[in-house]
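All protein chains but one are shown in place.
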Amino acid sequence: MRQIAERTAGFSGADLANLLNEAAILTVRRKKRAIGMDELRESIEKVILGPERRSNVVSEKEKEITAYHEAGHALVANKLDKADDVQKISIIARGRAAGYTLNTPRNDERLHFKSYFIDQLAVLLAGYATETKIYGEVTSGASNDLKRATDIARKIVTKFGMSDLGPITYGSDQEKVFLGKEFHDQSQYSDKMAEKIDNEVQKVIDKAWKISTETIDKNEPVLKKIAKELLEKETIEKERFDEIVGEVKKTKKV
Amino acid sequence: MRQIAERTAGFSGADLANLLNEAAILTVRRKKRAIGMDELRESIEKVILGPERRSNVVSEKEKEITAYHEAGHALVANKLDKADDVQKISIIARGRAAGYTLNTPRNDERLHFKSYFIDQLAVLLAGYATETKIYGEVTSGASNDLKRATDIARKIVTKFGMSDLGPITYGSDQEKVFLGKEFHDQSQYSDKMAEKIDNEVQKVIDKAWKISTETIDKNEPVLKKIAKELLEKETIEKERFDEIVGEVKKTKKV
Amino acid sequence: MRQIAERTAGFSGADLANLLNEAAILTVRRKKRAIGMDELRESIEKVILGPERRSNVVSEKEKEITAYHEAGHALVANKLDKADDVQKISIIARGRAAGYTLNTPRNDERLHFKSYFIDQLAVLLAGYATETKIYGEVTSGASNDLKRATDIARKIVTKFGMSDLGPITYGSDQEKVFLGKEFHDQSQYSDKMAEKIDNEVQKVIDKAWKISTETIDKNEPVLKKIAKELLEKETIEKERFDEIVGEVKKTKKV
Amino acid sequence: MRQIAERTAGFSGADLANLLNEAAILTVRRKKRAIGMDELRESIEKVILGPERRSNVVSEKEKEITAYHEAGHALVANKLDKADDVQKISIIARGRAAGYTLNTPRNDERLHFKSYFIDQLAVLLAGYATETKIYGEVTSGASNDLKRATDIARKIVTKFGMSDLGPITYGSDQEKVFLGKEFHDQSQYSDKMAEKIDNEVQKVIDKAWKISTETIDKNEPVLKKIAKELLEKETIEKERFDEIVGEVKKTKKV
Amino acid sequence: MRQIAERTAGFSGADLANLLNEAAILTVRRKKRAIGMDELRESIEKVILGPERRSNVVSEKEKEITAYHEAGHALVANKLDKADDVQKISIIARGRAAGYTLNTPRNDERLHFKSYFIDQLAVLLAGYATETKIYGEVTSGASNDLKRATDIARKIVTKFGMSDLGPITYGSDQEKVFLGKEFHDQSQYSDKMAEKIDNEVQKVIDKAWKISTETIDKNEPVLKKIAKELLEKETIEKERFDEIVGEVKKTKKV
Partner (left out) sequence: MRQIAERTAGFSGADLANLLNEAAILTVRRKKRAIGMDELRESIEKVILGPERRSNVVSEKEKEITAYHEAGHALVANKLDKADDVQKISIIARGRAAGYTLNTPRNDERLHFKSYFIDQLAVLLAGYATETKIYGEVTSGASNDLKRATDIARKIVTKFGMSDLGPITYGSDQEKVFLGKEFHDQSQYSDKMAEKIDNEVQKVIDKAWKISTETIDKNEPVLKKIAKELLEKETIEKERFDEIVGEVKKTKKV
């Protein structure tokens, strides 16, 4: 049951209700009498990632790229102290994603140091970095990772005061999306300050990029092993993943 | 049936239903008892491109320009490794287009490397490039090609992280067109960064332009042969097209 | 009937219905039994330009300026290879215009080279250029010509890829005027690029201006002859116009 | 009757109906049997300028300033060839204005040369210029004149092509105030071009200012004579005005 | 009755009706038979400033600051030729203000010279200037004064043509707040012109600041006398104020 708890960390009551409902449907369909571990696991993934898209014909080449891409995410997540644990890797398309690495934050932590965000960025950039290493160029598949990484990097600089700009915020809050207010906030800083922000965001991305690529370079054999097994089996669970990498993630707090 | 499958790659269920409906209407009109290959082909084009506009009187000069323009698209699509196959070329006006080259992506690939996009851009710019070569100036007919090429080039730089700006995104997502949000995103980068983006987009267009013009220069006799036959017959199907070019497209993955 | 066809090139079905309706009304008012050539001609102009405003008292000076202005448009339209034919010139006020020169495109051409647009611009600027030549300054009457010329010049640069900026588009499409989208597109280029666009647009206007003024300078006697006859007769039809100019327009394709 | 016609030039049918209605009310109030010349004159002014505000207590100082301000407008209007005739000057407050000079354009001219606009600007700036001459500083009363002058100066530069920027327009049309469209047009020129426009507008204002101040300097005695009589009688009609100035305005066309 | 008239200058009919209504309520509450002078005075202040907030506990320190702040306004208003008369000073909180100085313009003047506005600005800045002098720093209580001063300074420069920018206006009119229009006007000047406007506004504020501080420096003993008496009595009426200052304000016109 601990595994379920870990994988549903951050779930709201509605999410949990939804999860159990999905598991019940699955159980009935399989003509079982009680919801089992398998049904729970599958339902968790469906709730988080959307339904599998097995019917969707994916080319062998795309499978390979996806395998390397996800292997990159998983490897870097495993190697970095502050990154979240890897629960499962898969190259079965789900929702809009070609593959996925399921990471679950270790607890409901709400405070994070800059180093946590940098590690999180390094994990996000790892798919892109792996594609660069293996193929010499990247695919459009990393687009969403980049968008999420950029959003976090901008927050680090403009909301969390974690850059050389110091303890000050820039721009408006996501939560106060009121027309007139937004407009006002928009005019709150000069174009020169916008440039400084661009530069600081770039520095944050550069730092994460360095960590991500160095981690991949140092662990290339493991990376390839993960990718190869993913291509064969399509899915790797936490236990097997830890075996391949050869070490269980040491959870560091905050 | 394989040909039908290739030409309808990417069709949704609704598109397929629409297609069969069109084919059925055509079959009834022709007093046939069963939907044939011809009816399916015609219906596919109608669904993709809109109805033919034969009634529209087009001048001989315009037909010639269109023939060269489409021959350019088709030639470059055939010669570039990563470009999609040519299924059919036509100078019969359809919808708002004076002519068209029907390319079908070889499978439902969803991940593309930068080199794929560059080849796609080279194909898009090929009509414009051919007009420049043959007439020394271009017509307004390339306008839509340029718009599509610019959109892709901007995505390469600002969404896919495939330029010297690195693994970072700029500007908001097409999909999240919510007023207040958009406004916020708009202020996310400085005018200096906007300049850098302009420069990177220009570099992408320049690269594709070089490939497109060099391909056309190297294959000028074939280009003219295609254009001439198009002017005579108005339509060239895949089989005949491969004959003229003298080589069947070698499908490269991703 | 050919003349009617030429003058209604580009008319939609609704326009044609409207035209015949106007002609029928005119025929009944004149107690004729069948719609004649005169009624059709008058109706075509009414549909294109709006009703005549004879009741509006126009000063002699204004009539003279208008005569020179329209003579300029007509002369340059006649002399430039790619400009549309002159069907009729008039200094009778119609709708919001003090006078008009009726040009009909020779056929339904939809593709145009840059040289066509430059000639079209030269014709648009000819009224302004003639006022400058004859009076040493221009009137506010050229304002709409300038607006149309500027719109075309901007399209040449930002939509048709016909300037030194190359095969790329800038700014959003007129047709996609959706709030959020517009906003997004607006931020797509830097102020420096806006400057480059301004410069290219200026170059296009300069080129058309040179052609327009040189044509007027070379044909000054004919210009004055047209203006003088316009002032006397208020209207000149195609046949008479070709006589004055001394040469029938040679239609060049595209 | 000619006088009435001159003063109502530019009136719409609705304006004329309104005018006659006002005159009829006035006639009834005065227990006359037929609408007389006086009732028509008063009604014309009421329709153009709004009702008199005699009840509004105006200080002697303000009356003096207003007398000089209006005398300036009237004097410059009289002296400049292309300016409209002065019909009446008054320092009786009407609507929101402390005083007014009633100029009626000589006919329904719709075309105007740049020189006409410059003279019109010189007349608009004459109140401000007179205050400067007499008091060494200006009052807030010239604010509306400045706004109108600026609007005309901007049109000269951005709509009429009458500046060194040449035959080109900038910015959107007043008449097409459609949200999305406006936004698009707004982005049509660079900040550098905005600077050039600012400079050209300044040059236009400077030119009109020079004409206005020189005219006032040369005719200072007449200016003071007009102001003095205005202060005494509150109103000067065209006939008396021409007597004071010593010359009837020579109407120049266009 | 003259005093009432002076204090209600600028009142609309509705304001006067409201005033009498308030006075009647007060009269009834006091069980008087007729509205007296006192009731009128109190009602005037209530209509202008809102109800008193005696219940609101104000610290001694705040009272002292307010006394100095208001003494500054009143002193400078008294000393400057063109400033409005002081009717009453109070440190009883009313509406949102901690205290107030009641100035009534001497008549319904509608025209004002720049010198009038400069004096008005000097009075507005006097509270801020006095706080600076007495405490070496200022409180947030001057915020509304600064906002009003800035608005006037901007109008002097951009609407009244009273700066080195000359007889020209910038930006749109407050009264024409129509969406599309505003947008258009907004783009009417360059960033460089915005800088020039900023500089001119600064110069206007600097000039008024100099006058304000010099007046306070020269009259420090009187300032302290007013502040002291205000702290004791909370309110000073016109008659007593003129006694303290030692001179009755000489009303200068315009």
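Observations on the model:
Read from first to last, the chains carry the letters A, B, C, D and E; within each, the first residue is number 1.
Definition applied: a residue touches a chain if its C-beta (ideal position, glycine included) is under 8 Å from a C-beta of that chain, and two chains touch if they have at least 3 such contacts.
Nothing here was measured: the structure is a model prediction, and the numbers come from that model.
Interchain touches from the omitted chain, evaluated on the whole complex, reach A, E.
Of the listed positions E:Val47, E:Ala98 or E:Ile168, the one in contact with the omitted chain in the full complex is E:Ala98.
Residue-wise, the contact with the chain that is not shown comes from E:Asp198, picked out of E:Asp38, E:Asp81, E:Asp198 or E:Asp217. In the full complex, chain A touches the hidden chain at residues 107-115, 117, 155, 159-162, 166-170, 173, 178-181, 183-184, 186-193, 253-254. Seen from chain E, the chain kept out of the figure touches residues 56-62, 65-66, 98, 125, 128-129, 135, 137-143, 146-147, 149-150, 153-154, 171-172, 174, 177-179, 182-183, 186, 191-192, 194-195, 197-198, 201-202, 205-206, 209.
Everything below uses one rule, namely that only the chains that are shown with their structure count from here on.
Chain B maps onto chain C through a rotation of 60 degrees [Cα fit, steps of 5, range 0 to 180].
Centroids built from CA atoms put chain C at 60 Å from chain A.
Chain A and chain B have centres, each the mean of its CA atoms, that are 34 Å apart.
Among all residues of chain E, none touch two or more other chains.
With chains as nodes and touching pairs as edges, the resulting graph is an open line.
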